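All protein chains but one are shown in place.
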Amino acid sequence: MVTDQAAVAKLTGQQQMVYVGKSVGRFDSLDKVLGKPIYTMDTVPENALYLKVVRSKVAHALLKHVDLSQARKYPDVVAVVTAQDIPGINESAALLPDKPLFATTKVRFAGEPIAAVASYDPCVAEEAVDLVKIEYEPLPSVFSPVEALKPDSVKVHENGNIAKHMKVRKGNVEEGFRQADLIVEGTYKTPFQEPVPLEPEAGFVIPEPDGSVTCVGSMQSPFHVQTGIAKILSLRPEQVRVIQAATGGAFGPKSDEIPVDVLGMAALVAIKTRKPAALAYTRGESMIGHTKRHPFMITLKTGVKKSGKLTAWEAKLVADTGAYASLGPLVVIRACFHATGPYVIPNVKTDSYCVYTNNTMAGSFRGFGGPQAHFAAESQMDEIAKKLSMDPVDIRVLNMLRPGSLMATSQVVDEGCGLEECLSKAVKESDWYGKREKFSKMTGPKRRGLGIAILYHGNSLGPEGSDFATVHMQIDRDGTVRLRTALTEYGTGAPSALLQIAAETMHLPIEYFRLDPPDTDFCEDTGPTVASRTITIGGRGTQMVAGTLHEKLREIAAEMLQTTGTEIESIQGTYYKKSHPENSVSFKDVVDQAYAKGIGLKEVGRFTAPKCEYDPETSQGTTYLQFTYGAVTAEVEVDTETGRVQVLKMVTAYDVGKAINPISLEGQIEGGTIQGLGYAIMEEMIHNDGVVVNPNLGDYYIPTSLDIPEIKTIIVEYPGRLGPYGAKAIGEPPIVLPAPAIVNAIDNAIGVRINEIPATPDRVLIAYKRMQAGKVK
Amino acid sequence: MEIGYLSKHLLKFNVNGKDYALVVQSHERLLDVLRDKLGLKGAKEGCSTGDCGICGVLMDGKLVNSCLILAIQARNKKIVTIEGIGTPEKLHPIQRAFMKWNASQCGYCVPAMILATKSLLDRNPNPNDDDIRWAISGILCRCTGYLKIFEAVKTAVAEIKEAQ
Partner (left out) sequence: MKKFDMYVPDNQTDLLDYLDKHQTSTQLIANGSDLINRIQRRQVQPKTLVDLTGLAELSYVKKENGTFTVGAMTTISELFRSSLFDSKYEAFREVARKFGGPSIVNVATVGGNVCSASSSEDLLPLLLVLDAQVRLRSIKGDRVMRVEDFVKGKRNIDLSPNEIMVEIMFREIDQDVKCAFEKVGMRNSLIIAFVNCAVYLKLARKTKQVEDIRIAFNRVKGKIPARAKRTEEKMRGQRLDEKYLTVAMDTLRSELELSSDFRVSQEYRLEVACNLFKRALNRCAEELVGDRVLV
């Protein structure tokens, strides 16, 4: 039976909690401020070989001839590996089996791996890579997803260019448009956003004497890596041990096939040479070789009544997944479900396509389709408001989701919906009416504007896969309580929160708890660390297992105190008799007793979320078990002489269900908001005929400390049904709304609608110029 | 490319208070020598082009990108890395402040941020908000959005001032 956490939250809301809801420090903070060598490349064995990868320089071509002879002969080169060296299957793919580890006859994107060179000296390997001679026979290519959709387009894969087509069908849009007083259309474009984890991908493989391998790397999903490496090496999964090292940021690219690429190539060298082999991507290689956010082209046609009430919403979303799909199909599913924004619309028709091109790969990246969908929807809502001379807040208040209303998928919004409160608090805190009034009177080259956007975000994997978490807990003889999952820490702080939940459940001081490193030899599959699952699903698993272990300890205490379990209360490591509190035993006593009597203090449990059921043709049904809601305002200053947009202040209001760790939560919100700000005004990976033109951090811009606004975070708690204590996902939502809020603010400031992000100084200035010229005419 | 003789150089410098004399090659960077020859892994390689700042170390008290400095160019200099700041038993106030504010998320930029802060405070114990922002402007952080780092620095400033 799956307990409704919202109901639980109502109960526990009354109780005073010791750890949950408190800003407890993280388990790894000390090591990090001391600069301890905990990351992958800090722990590479002494005698390791270093790899450098030979990559395609051309987007789409047949590989006529790959001449590795000079590289093989180069002094101090120890090994060169290609697809020929793969004992198992030449595949390193995430969802669809479309991507090889090493290209053989054909390359499909500029940067695709073809071979790797290994030496004890990485400089030597780099020099040898330059000696590889490749003869390409260029093939016609396609770089535009809209082009790639056409039936006569160049085919990137034999089965055609559409990797996924997802639909939402609700009601009848034609009827909806007939009922409308006004129809508004808009086209929106978003770029390849590069995740820029500060630690580029890295991994090393140690060949073990018994034929197995140990893989250490920077990753989000150890078991996914295990499966992938086993397939490549033709080993059983049990023969592939995968350990996640401390990971310097991830955000998506390290969750799917990319760590398999890295460790796969290293593993081939390791088994060939019987030496440890390490591969650290350079920044440029990381930016070209790993997955980025899908660029989307979204066309919307919306029908609305004079009153502002939406009657129909038709959306076409086309996503460029690059040469290989990665998790693209799932990204377009999420985008498809969220394409209308958080509004009540009786008639919806959405078509969402995941399309192959010869650009570099797109895949998982924080937000996973949500940012793109909301950029379009929330820009469109402002356009509709403008045409009806309505305030952008009013049109949202009129149409937004409330408990009892139906989503585009006809899922009923439950009680756990704090969207209205988020919106009203954001409006108040940002001084919406006062400031917009003031700004409308501004003159001079610098103008200010205030914009708003709201979201909903389906939690956890929903339709993206089976959602489960297996948690191990054990108590050592010395009283250390160890928690072990394959959920990874890479900056979110979420694994630390699991300790809070465990300590809370077991009524023990949190100092007793330790988190073991994710190691496939000692954990079981907990699914990938993505989609904010750690707290929602991992947290439920933790509650379950900690609860079982707690019961066990109580029973032992009861026996020691010669009573029954129901008579025992516990608090901070002391178990006492309810009727006679002076009769007590300590946690240490109980543990000693357990060990003395041979009572095992180990528990393993798996929490599985209920499956989401919906019609695959129309997407009507239950798509997610709970939703996060939010509202964000952005106050900007636009310099009409340079096109520069300064974001001065943002208010970020989120319904998080339950804040397990407030300071960590703020950190996630602030960090995600700034990534969203980058997406809005400065981040764009530019391809020229499939070749990335700016694969370095000097030409690809992410926000610096001088670019950040003041951020006021407002937390609202409407417990959800799924997460522990009603907690909701907060890892991804913060990156979704800055773009539409900022673009709406720019419109408010200078009367220009930017339909394509990033709203770079060039785009803003030229659009402003055109608009001014239009006015003069 | 012909393999000619490549010079080796004798590098004498001081790192975290200790003198070293090492043989280095021309192309070895300060970052490589610190990490690979001295085992000081705190300085990280994030971009190789001096655009991210996480290789930051102090050279004669000033923050520099160790990925852009050839090792032999650090001769006779005093280098301080994160390993020279605080110990588990006695953390530097800056480190304590970072922990207090959860300013360390993935942690990759943290050594450089702490050194940047130290360099700032050694020079100017009373920085204003703009001084702080500029002092860390050369270091990219992708996780925190800089806000908690900023708070941590302000707390460190207050704590250091109080101790004096």
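As written, the chains take the letters A and B, and residue 1 is the first residue of each chain.
Heads up, the rule we're going with is that contacts are C-beta pairs under 8 Å (C-beta built on N, C-alpha and C of every residue); 3 or more make two chains touch, one makes a residue touch a chain.
These numbers were taken from a predicted model, which means no experiment stands behind them.
By the touch rule given at the top, the unshown chain touches A, B in the complete complex.
The chain not shown here is touched by just one of B:V15, B:A103 or B:A135, and that residue is B:A135. From the options A:A71, A:M287, A:A453 or A:L765, the residue with contact to the unseen chain in the full assembly is A:L765. Screening A:T409, A:S619 or A:S705 for touch with the missing chain picks out A:S705. The chain not shown here touches chain A at positions 123, 126-127, 130, 284, 641-644, 682, 686, 688, 693-694, 696, 698-699, 701, 703-707, 760-762, 765-766, 769.
Interface with the hidden chain, as seen from chain B, comprises residues 4-7, 9, 25-27, 29, 48-51, 53, 56, 59, 62-65, 67-70, 72-73, 116, 119-120, 134-139.
One rule holds for everything that comes next: only the chains that are shown with their structure count from here on.
By the touch criterion given at the top, residues 23, 25-26, 28-37, 39, 41-42, 75, 123, 127, 195-200, 246-251, 280, 282-283, 490-493, 663-664, 666-667, 670-675, 696-698, 702-706, 708, 711 of chain A touch chain B in their complex.
Residues of chain B touching chain A in their complex: 1, 3, 27, 35, 39, 41-42, 44-49, 51-52, 54, 81-83, 85-88, 91, 95, 98-102, 104-111, 114, 133-134, 136-150.
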